[in-house]
Each structure stands twice: as structure tokens, then as C-alpha cells.
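Only one protein chain is missing from this complex, and each of the others stays in its spot.
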């Protein structure tokens, strides 16, 4: 059953060194505040999982939180590179990063399998693809009807999944509105689920087919207004595209990155 | 692209003898009007597909439309038997009916595979189950990671899928609200998709995550108010539970059934 | 049995409801299971979670639905999702604590038949079939079966095996891919059966007040074992009956 905690307490209680964790949200509702709290609490050795590492994992990788990354597209959308990710991969700075690399379709199938209690996901994919040689997790099964070969990916079941959403009600039911990405699948695939929300309300103002996660699948909820900034929360604030562009210069230099993180994350109040 | 037709024209143009057709809707939004039009147009040799045959297929089977039935639960919900279905299975009246029998989870996986362009669906299911012996379509694959055996079902891709929905807009975009069943999966699995709707509006009054099928996946739309009666359409009319109870006596007798169909379906205006 | 001021259905419903705990996630079908879970919700388990296969999670109906997809369920639910999602993300993923099952036949190991009486290809009675039951039976953390006891329903050999209980017993279920603990309670009009911990054969563990356990044995198509220390299930309390009857009355009105 969902427990309401401060963000600091939620991370302290549920995120441990060495775990596999997924902070999902596809462009929309990226849980930046939760990532910053993990950085402040100096978690290390994490296996980070996310379709699009985005700035959120660029920051966590650059701050040395991660030992491994499962992902499918590692750029700054519409801008260019994630330089902290590249520095870790190309130069092992601040520490080496093992890559478990997929395609979007593969990770979507893996999250879906994880949410579904299946050991693997199935797709028409990874055809004549170099990833087959570098990721031993990509395998094949034969269709029992047509004899075709189809690609498989192992289910992703993070130790902890973390998402940001618009609202929770008193029972901890969580409302997600707008672009969904693989957020629901990642949430349900997690052994634990932490949620940050823009606001807590008495009753969710939902429509019949709104996307709502019931409180009893949520481990802890923290209210964190603007918790997805500089990404966005539909109905609350827009994506700060200028910040995404500005990150290009910040992330490019180790020194400037560390200075920025020190001022804006480490010394920022939770 | 969706074409607006009369129901009569939509069925005449798209439903042919001998086809596999799925009229879906799980308790809610069952496309009775479309079934009645198929009966009036005297289609025969159909392979009917539906999770819950319900009164709609009891009527089609009793009127001799069907040669085969793929299904997973064949009762009158909360009431009892479907006597026309039973009469076909037990006595071959009015003609024999070949059964392709599944579980709900199996059919859900089969529709999902069909909607997904996969040749088969995967599930933890059909364990120590008599259906394995009588339905050769239920097979197994081995997980390439855990070596577990999992059940498979072949994708369902009906020649024609037919659903009822609340509304369509001028572009043929279709809005479904309330209980969804496997309606979206069945709709997208069909080689053709026919939709009946309560009303046609200029713009759908939707919320961001409403369930909408874009007009370009719809073959034809017919406006048929109360087209789901005696099942229901959320926001329009309630399920006529009394009729479902009354059907027990109507369906039990061949003579009474035929009389009822003659008066209420064959001689009714389209 | 002595004259009672409640029916067998009421007795079974109340007894089953008492087995449910607050916060329990129940996968319920229509009819008696739906009444059981809603009764528990209105009595001692306000935070019980009802999942109907039609796609409603956390429905809190004030009237008993006739069908599993009545509008009342959608309107009172925490979430309305697709049926494929219910079976994949919720049942198969192991999020259901208790699945309720009925059947036409049960055997000594809690395996169930809801498919046919007689041979499959030429049945004397064609029953509705599997529905959600087989995967509820294998994927819910445990199942409760509610079924009136008679030699026709409690049989030595099923005509068809629709849903797994303990297979051939003696640990057979654990050797299959079934993940949940199987039928941990069978509520009948005589009392309560539970599996023996070694053989997993169903035993009569408790009887309703004023019920002769030998009557239960006679109503069973196999030599039913009776627990040495048979417990007694107390008759429905007035409050339990009142709430249950109000539920049903609202259904009749709403019809």
C-alpha cells in the first residue's frame, strides 16, 4: 500500500547501492527530482535502466552513480550528444560503464514482459543487427505455427522503478496524463515502485479510461512540485527546451558539469 | 480510410459467406445490430470468433450462420446456458458447429498477437488443462533464458472485425469509453474493421488518453443508435438485464427462438 | 439440518467473505464470488480490491452486477483497463491474492471442470467453458472454490479438467508451471474443505453449525476425509445477513 514520504526518506528507504533501477518517462514526466536526490545520497554501483538516458542519466553517470546502463537511445533529443555518457563509455570517466544495449522496440517488449510476469518478450526485431553480436541477451525463438524465427529479450524487472506523475489521491492512486512512453510498464515491472507527483488531491479528477496506477502497487509516494523539470508535466509546465540546449555546453566539460551539479543539485535543498 | 455507410450496405459490402469474423465487446458495446443485419442478409458458413459468445452468437448460431466458433466462455452471464449454442454442439442443430476452444487469457493473447503482427501469443497458461488435448492450436515454446515452458496460441486475425462504439467524428475516428474488453485488440487484428456507433459528431469530445481508433484503420462506419442493445453503451443506455434473463426461456425452445427471431430480427427494419 | 432463517447460498457467501482480509486483492467472477467479495468489503475489509476480468480494478459497486461488465463496475473503479491487460499485467504478474472459482465438478485434489459433462466431442451437457478460470487457478496466489456439495459435483473423476488444483496431489502442482498455491479453501453448503499438507487431498476441516459431517461425506463422490478436530463455522450474524440482503435487494431493484 502506498506510503506518503518525503523524497529524501523515500530514496533513503528504498534505493540501495548496487541495485538495478529504472527512472522512466519518455521525454515527458522524467523524474529528475528523484534522480537528484539519489545523487545527493551518493548511491553508487547502480545498474541504470531507461530507454532514453536523457539528461537525467547523463547527470547520474557523470556523478558516478552507475556501473551499468540498459538503454536504447542515448542522445540529447533534438540537440546532440550526452557527453557524460560518452565520457564514461569512451574514457571510463568517472568510472567504466557496462552497456546493455537494445532497440526501443526491444526495451518496450522487455518492460512489457516484466510487467506481465513473463520471462521474455517477443518481437519482430533485431534483424541483421550488430546488437545481436554485442548483447548476448538478444536471442531467438521459433514460432510453433509458422516456423519463423522471432527475436526475444529477457524481461526487465528493476529492483526499483521510479516515475513522476501529475497527481495522487489520498489512497495513493496515481494519475498519469499525456504522453505515456513505457512508464506504466516500467512501473509495474519494478519490484518496488516509487512515485513523485506534482500534487496530492483528495480525489483524482479522472475520466473512465484515464491511466491510473492503484495505490496498492505503489511502495512510496513523494509530493515534488516541478519534479520532472527540465522535462515537463502535461497540464503543469512545459519542457524547458532552452535548458536542454544549454546542457550541451554544460555536459561537454567535466569541470563545468561538476560545478553545475555542485551548485544546482548537491547544494540544493531536497 | 473510414467510409460512412448504412449498416445494410456495410455488411453487404464487407461480410461474405465462409469468412472468419469477430464481433467483439466484453459485456459492454456488443454489436447486436450488426449481427442482426448479418442474420437478415443470410450469411452462412461463418467462422465466428468471440471471447464470450453471449446472446449475440447464440442468435447467429441458432439462425444457421456459423460453421465454427472460436471462444473462451459460452454462457449467458449471470443467468445460465446459451441454449442455441448448446443445441448446435450437443445435437448439431441447425447445423454442426466446430469448436476452437480457449481460455480468456489465451484469447486475449491471441488477439493481442493479431493486433501486433506477431504470429503467436505467449502466456503462462493452459497448465494441466484438458483443452491441450482437444485444441491442437495450443502449443508450447521454451524460454531462451529460463528454460521454462510457456503456452502459445496462434494469432487471431479475423477476415472482418466488427465493434460498436459511442461515437465517430467526421474523419471516422472512433471513441470507445468505459469497459474495453479486448475490443481494441480485436479491432486492430481484423483484416477489415467495421464499426457501428451511437452517434456521429463533428469533433470527438476526448481527453488526452481516451481510447480512440483513428479513422484510417476503419473500413466502414454505420451510425446505429442503440446498436449494442440489449447490452449497453456507457453514457447512452444501460444493459437490459431483464432481457438477458428473458432470453433463457426464449433460447431454450427451437420454436420460440425462431418465432422471436422472425418477429424481432428478420422482419425488423435494418 | 434444523430449520434456519437463512439460505445455503447466504451461509456460503458469509463463510467465504469471512476468509477475506482487508487489503486483499480479489479476482472475482459474477454471481456468488462477486457477492462474497462485496460483502467482505462492506463488513470488515473496506480496502479489499476487486478485480473483474472485464477490466475494472478497484470497483466498489453499490449494487451487485448481473454481468461482469456492468456500467456500475466501470463507474466505481479506480482504473478501467483492457481485458488483455487484466490477464497479463495483473493476474499473470502475480498481483492477485485470491481468485474465486466455481465449477460443475471438483475432484479430491481440487481440480475443476467447467467445460462439459460427458465426452468433449459429444457432451451430454455443454457447459460454458473455461473463461478466466484456468489462469486464475494457476496464477493467483491462492484460490477459493465455492461449490455446493453433491455426488454429482464432488466426483472421483472429472469429465474434463478445465482448471488445475493440485493435479494428482503429492506435490504434482509444484512440478508444473503453476505459480500460485492453488485451492486453499473450498466452501460448500456443508462447510469448509482444505488441502492436506502432504497429499494435498481435500479434507473437511469445518462444518456449519448443526451440520452432520457424515452428511458431507455422503454428498461426496470420493471417500472424503474428515479432520479429527472438526471446527464449527458459526451461523451468519444478523449484521452479515442484513448487509448481504441489502446488496441483493439493490440488485433486484436495479435489475
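Order of writing sets the chain letters: A, B and C. Residues in each chain are counted from 1.
Here is the rule we go by: a residue touches a chain if its C-beta (ideal position, glycine included) is under 8 Å from a C-beta of that chain, and two chains touch if they have at least 3 such contacts.
Remember, predicted model here, so these are calculated numbers, not experimental data.
Here is the thing to keep in mind: the chain we left out touches A, B in the whole complex. Set against the missing chain, the residues B:18, B:96, B:117 or B:170 yield one that touches it, B:117.
Within the complete assembly, A:232 is the residue of A:32, A:57 or A:232 that touches the hidden chain. Only one of A:8, A:67 or A:124 touches the chain withheld from this view, namely A:124. In the complete assembly, the contact with the undisplayed chain comes from A:85, out of A:5, A:21 or A:85. Checked against the full complex, the candidates A:32, A:111 or A:216 give a single residue touching the omitted chain, namely A:111.
Contacts to the hidden chain, counted on chain B, fall at residues 1, 112, 115-118, 173, 185, 188, 208-217. Contact between chain A and the absent chain runs through residues 26-28, 51-52, 71-75, 77-79, 81-82, 85-86, 89-90, 101-105, 108-109, 111-112, 123-131, 134, 148-150, 178-185, 232, 234, 238-239, 241-242, 244.
We adopt the following convention: only the chains that are shown with their structure count from here on.
For chain C, the chain whose average C-alpha position is most distant is A. The geometric centre of chain A is 39 Å away from that of chain B, both derived from CA atoms. Per-chain Cα centroids separate chain B from chain C by 28 Å. Residue positions 74, 80, 88, 92, 139, 179 of chain C each touch two or more of the other chains. Residue positions 117-118, 208-211 of chain A are each in touch with at least two other chains.
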